[in-house]
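Data block below; observations after.
All protein chains of the complex are present and in place, except for one that has been dropped.
Right, chain A next:
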Amino acid sequence: MLGLKKHDTQLLIIVICLALFAPFLLNPFPADSAMAQFNAGYPDLMQRFAIFGIFAIGFNLLFGLTGYLSFGHAAFLGIGSYSAVWMFKLLGYNIIPGMILSVIVSAFFALLIGYISLRRSGIYFSILTLAFAQMLFAIAYSDLIGRFVGTPITNGETGLQVYNSDPQFFHSAAKPDIPHLFGQKMQSTYTLDVGAWSFDFNFGYYFCALVLIGMFYLAIRIFRSPFGLMLRAVKSNQQRMNYTGLNTKPYTLAVFVISGMYAGLAGGLMASMDPLSGAERMQWTASGEVVLMTILGGAGTLIGPVLGAGFIKYFENIFAKINDNVLHSWFSFLPDGIENFMVTLVHPFVGKGWHLTLGLLFMMVVIFLPGGLVQGAEKIGATFRRKDGKSDDAEAKAAKQRNPAAE
C-alpha cells in the first residue's frame, strides 16, 4: 500500500489508529473517578503529543539514520513558532500561511547552521549545534534584532503575540479572532459523554494528528529510500562512503535541513494551537528533551520517537499534577503513621519531582533496553512467540539486527 512493504504498512496503520482514537485511548477512566487524573485525553495535551511526535520523528531522521546528535534542535522549533505568529500578526489567523512560513524559515536556518556544524562530527558537531541554538535563544530572549530594527521581532521575555493593533491584512470581522483553518477554529471541541466517561474531540488536535500521520508516512518513505540507505551508511562507515565515490556532506546536510523543517513545522503547529511564541521554547533543555524522547522510544526505529514523545509528555503533565493531597487520598486506607510515611516516601517522585521519576525510567531504559521502548515491545513479542512454539533464533536475530545498539 502506498509504496510501502507489509511491515511498514502495519506501523502506519498503528500510528493512524493511535492518532485517530487518541481521545478514547487516553481517557480510559470515568471522568469523576479517583483515577481520572491519569486521563490524558484533554485537547491541550493531545495536541502536544502530536506536535512533539512530529518534532521527534524529524529529529530521528537526523539522529537515528546518520548518528549525528544535534543538541540544538529546539532552535528550529522556536523559529517555526515565531514565523507562524508573525504570519498571524501580518496576514491574519488562518494557520496555513503561518505553517508554510515556519517550514521555509526553519529550513533556511537549518541550511546555515547545518552547513557550518557538519564540518565536524561526533561531540564537536553536538557542541556546535548547541552553541548555535543558545545564540539564537539569546537573540530571541533579548530581542536583539528587534532593537536594531526598532520594532519587536521576538518581543524578548514577554514573547511574541498578536495584538489588536497588528495589521492582520486578511482579517475581517466575520473570521474568528483565534487561529483557525478557513474559519474552523482550532479550539473548537466537541465533548461526547458516554455514561460516566467523557471524550473530547478537538479540531486542533485532529489537524495536528493528520499532519503527524502525513509526516510519519514521509519518514517511512525516507527511511526506505536509497537516500535513507545512504544515511545509514554514513552512520556505519564514512571512510567506506568516501572510498565508494560518495560525498557524505550533501547527504548529511540534506537530512539536517529536512529534520530542521520537521522541527519548524512542529513549532508552527504549536503557535497555531496557542498563538504566542516565547524564547524558552528554544532553550537547550527543550533540545535535550527531544533527544530523550528519541532515545527513550528507540532511536533509528520508525515508531520509537512517537512513543517516546507521548511517554515523556504524559509524564510531564500527569505525574506533575499529583500533589500531596492526591497521595494522601491514595494511602488513606493505611494507618495514619504509615500513611504519612508513604506520602513522604513517594513525594519526591511526583509533582514537581516528576523529573526524578523520568530520570530513573530513562536510566532503566538505557541500561536494560538500549533499543528503547520499541525494543521492549519486540522482546515481549518474542516471548509470546516462543510460547507459541513457533519462535526460532532467526527472528530474535532479525530483531537484534534492527537494533544494533542492543548488542
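Here is the rule we use: contacts are C-beta pairs under 8 Å (C-beta built on N, C-alpha and C of every residue); 3 or more make two chains touch, one makes a residue touch a chain; residues count from 1.
Criterion: contacts and distances are computed from a predicted model.
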| item | value |
| --- | --- |
| From "Formate dehydrogenase subunit alpha", "Amino acid/amide ABC transporter ATP-binding protein 1 (HAAT family)", "Tetrathionate reductase subunit TtrA" or "ABC-2 type transport system permease protein", the hidden chain's UniProt protein name | "Amino acid/amide ABC transporter ATP-binding protein 1 (HAAT family)" |
| Selected from A:R120, A:K185, A:R232 or A:H347 as touching the chain missing from the view | A:R232 |
| Per the touch definition above, residue among A:G3, A:P152, A:G214 or A:G381 touching the missing chain | A:G3 |
| Hidden partner interface residues of chain A, rising order | 3, 5, 221-222, 224-230, 232-233, 235-237, 239-247, 250-251, 254, 258, 397, 401, 404 |
